[in-house]
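The structure under discussion is supplied below as structure tokens; questions concerning it will follow.
Yeah, one chain of the complex is gone here, protein chain that is, but the others are all in their spots.
Think of it as A and B in the order they're written, each chain with its own count starting at 1.
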Amino acid sequence: MKRSPRFVAAIVALVAAMLCATSAIAAPMRLWHAYRGEEQRALETLVKQYAPGEVELLALPYDAFGSKLAAAIPLGDGPDLFIDAHERLGDYRARRLVAPVGDALDEAAPFSAPALQAVQLDGQAFAVPLSQKCVALYVNTDLVRDDPRELEDLVALRATLPKDVFPLAYEAQGAYAHAAILAAFGGQLLDASDQLAFVGPAAERSVELVRGLLDQRVVPEDADGSLVTNLFRSGKAAFAISGPWLAADLGSAKELHYRVALLPRIRATGQLMRPLLTVESVMMSPKGAARAEVRALARKLASAEAASLRARVARTLPARGDVELPSGDRFLGTFAAQAALAIPMPSSRAMRATWEPVNRALRKVLRRDATAEVALAEAKRRFDDVRRPLPPPASPAPLAVLIGLGALVGAFQLVRSARDADYGAALRRSLPAYRYVLHAVIAIGVLVMLPLTIGAGTSLFAGGAGDTRYVGIANFVSILTARGGSLLSSGSFYLVLAVTCVWTVVNLFFHVTIGVALALVLSRPIMRLRAMYRVLLIIPWAVPSYVTALAWKGMFHRQFGAVTGVILGLNDLLGTHLEPIAWFSSFTTAFTANVATNVWLGFPFMMVVTLGALTGVPEEVLEAAEVDGATRWQRLRLVTLPMIRPTLMPSITLGAIWTFNMFNVVFLVSGGDPDGTTDILVSEAYRWAFTREAQYGYAAAYSVLIFLLLSGATRLSEWRRSAREARERAPVDAAAGAATAGVP
Amino acid sequence: MKRRVSPAESVAAHAVMVIAVAFALYPVLWVVALAFSGARPPAPHVLPLPTSPTLRPLLDVGGASRDGTWLFGRQLMNSIVVALATAGVGVGIAIPAAYALARFTVLGKEGGVRALLATQMFPTVASAVPLYLLLDALGLLNSRTGLVVCYASTSVPFAIFQLRAAFEAIPADLEEAAMVDGATRFEAFLRVVLPAARPAIAVTALFAFMSAYNEFILAATLLGREEMFTLPVVLQRFVGEYDAQWEHFAAGALVVSIPVMALFYVAQRHLVAGLTSGGVKG
Partner (left out) sequence: MASVHVRDLRKRFGKTEVLKGVSVEVPNGSFAVLVGPSGCGKSTLLRTLAGLEEADEGTIHFDDRDVTRLAPRDRDIAMVFQSYALYPHLTVRDNLAFGLRLRKTPEAEIAARVAEASETLGLGPLLERLPKALSGGQRQRVAMGRAIVRRPSLFLFDEPLSNLDAALRAQVRVDIRKLHDRLGATSVYVTHDQVEAMTLADVIFVLNKGVVEQAGAPLEVFDRPATKFVAAFLGSPAMNFVDVRIERAEGGFRAAGQRGLSVALDAATFGDSLEDGRAAVLGVRPHEVELGEGGVSLAVDLVEALGPESYAHGDLGGGAFVARLDASSPVKKGEALPIRLRTVHLFDKETGTSLRGAR
């Protein structure tokens, strides 16, 4: 009673506060972005200036950006506006994540023509351009004085530069950088009708040119962005093709002198290299686009004033012509000139299906695994395979009948067992146990089973957002018939399955043998420094695998990896002439690299589990075996291993399942190279879901197949195990007969 | 009885350990080198030494702050709290269920165990969006609680498997003795079985902790404010569309793994103690 007045007062205060909150302050505008560093700082400054206190800024990891948008916007949880590259517009629009920008785009403003063109879809603007990004030529002025007139001029530099300095560093194996060379040959990646245009003589000649550069060691092999940065920063590359982001990394290298220049011409055609242009833009979710203040903010963010601040603070290239660049900034000036020559990246959804086949074809040719003609034809096939027409909509009637039948059978079973007296008794006996499992059943059922079931359900649908249709089992049919191709062709379900099985078996073998062996050594009672060893040995498990997997990939680099370092060291030491291994150019070596990484990542887990299991092996059983005359090896094989097997079995089963589905090692280390042969089923599924036009239904069908395979396999092994156990137990049972009952 | 061990054997054991530790540490030392240099050496080196060593990346990552609050510290706390809560909740849910599966005759036990295993077999390619919808419906979106609930329920199946095997290894006599001594079944479970299963519980909790601690896709998808982010999300921010700040990522990864190693150092005490040796055995 005493408490009630205070309680009422609190409620009143709370309600009042809520009312004030809703009436006085409008909902804040939510702005999501993936900017970092200076760009992030510039954006924060601008937002503070234009809409103080009204904007909730959220900086997201680039990798999670798209999926978060896709999940949040349809629920109304998403941002009002977000900043992203224009080439994703086609996809976003199809999924209704963006709306036309309306008056956010200042009609009168002098946006650059390519930028304006880039944000248009079907004649409507779906984003407001902020800045432009493309690659240009970085020149190390300590190493070379003149810009090359033609790309082929760089070959001559090979002779004059020191042996460990590359004339040019760029990501030659990537379609993004290659597009600039392709353009000089008059080619393009994707044509206006969304067909892969990376075929024919122009494309072939462009690839052959690059292969020549690689062969003459003008360009480093397998260069990724960080390698290009490192080479250029440490003066090991005279030129580099990269974007403005490279400059940010060079800032700390004080002793380096460089400038930027326009990309050169290609001698073979006399044409200029023209890079792809990305227009970073403000996009609005449908909810955001309906709000005037959101549109006003977008308009302000795209203003000349804002662009000028971004140019000053973050050296980004404005997307409009009326921005005064910081005086004498030759850097931005050059990029501006380069951007004017650049080709906007197509924003069509088909672009998402382009990268993978083109990258693979490029790498294949550069590895000399195939001629340009063959590789490009294959790329075209792959592209068409991904872009194949959707299966026709199917009638859901068979499914409905099936579900109905299933329900009927289930109900029948239920009635039958309910009538069964034994069943009732068993059920009553189980009741106390159910109290113990109930919350687990609810937690797993709701948060694990339900999403998985829904996910599995999508396997019966095809098409992206906006064009989703029920297709019955068409996805499964298509996968199981290798989409009409040969059943043993690259990327076919059966081939990938075989690779997956080998992958699982090999990994598990090493995980278990290494894990158990180390645990056995560690569990020796006299072992000194045990605690230290134990902690050091779990480090692979403790450090986030994302970064260690990349460290492994770095170690396997043919020109710069530590493994090559070891080989060269051996050569020096022993006078041998071992060739450094190109790990990712053949299946065996690439697969080995993946396995090495995954074994490294996975053995600590088995070791820890085994350590736990070994505490259950009583010392005197081992001593008894020793007295019985068992050798060390026999004790291990006949006593220790059988005794820890029951405890290890669940972990081994789970380990097998996890390894079967371990996609990130495959993704991060070999990336499927060479040619997708080291891909496993689950990485195929991920490719369909995330890099091949977001065919979630198709990916889900892969998941369901994986699930069916794994449950089949575990059922089989379970069945075999129980059969074996029954065999082992049979004679004992017969002899013991009644005896078992008295001594429980 | 002490085993007698020849010096040769001891040397061999240490040799094995040293080789294994070298294998375990070598790639990590590359990460360390990267974290302290900001560059991959542009020539094949065997020794993972940083080129032009600097503390910049470490200070950049560790010193991140916003509006006067130490953001990095906050996010580290988030990670630790979320992971601890996941381990607690996950193992807490799993323990009674695992016990029931180990000790009671339960109708539908086989089916339940199969279903548990099945949850591990299904790749999560297509289940992120349904999960998001579900958490939204439960009002758990944009909250660390929601994240914990997700992580915990995904860690439960594994925990049940692990613990069930552990409980089965504990002699039933112990509980029966406790029950004769005056305990209810639940008291016997609480005061005798649980303490006896401590090593297994420690390992299982450690595992749940690790998986929650390193996860970032769900965290980035489900959390909507920077001060709620866990560290892996923050680390992932160093990987951009065109380039990645690997030295920052590496520095962050090292910082992130320190609490895990500390935790393991503490938990390993439980791993070793042969606690199940109260009966005639051992």
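Quick notes on this one:
Here is the rule we use: contacts are C-beta pairs under 8 Å (C-beta built on N, C-alpha and C of every residue); 3 or more make two chains touch, one makes a residue touch a chain.
Source: prediction; values computed, not measured.
Only one residue from B:A183, B:I217 or B:V255 touches the chain missing from this view: B:A183. The set of chain B residues touching the chain not shown comprises 171, 173-174, 176-184, 187, 191-192, 195-196, 198, 274-282.
In this section, only the chains that are shown with their structure count from here on.
Mean C-alpha positions place chain A and chain B at a centre distance of 22 Å.
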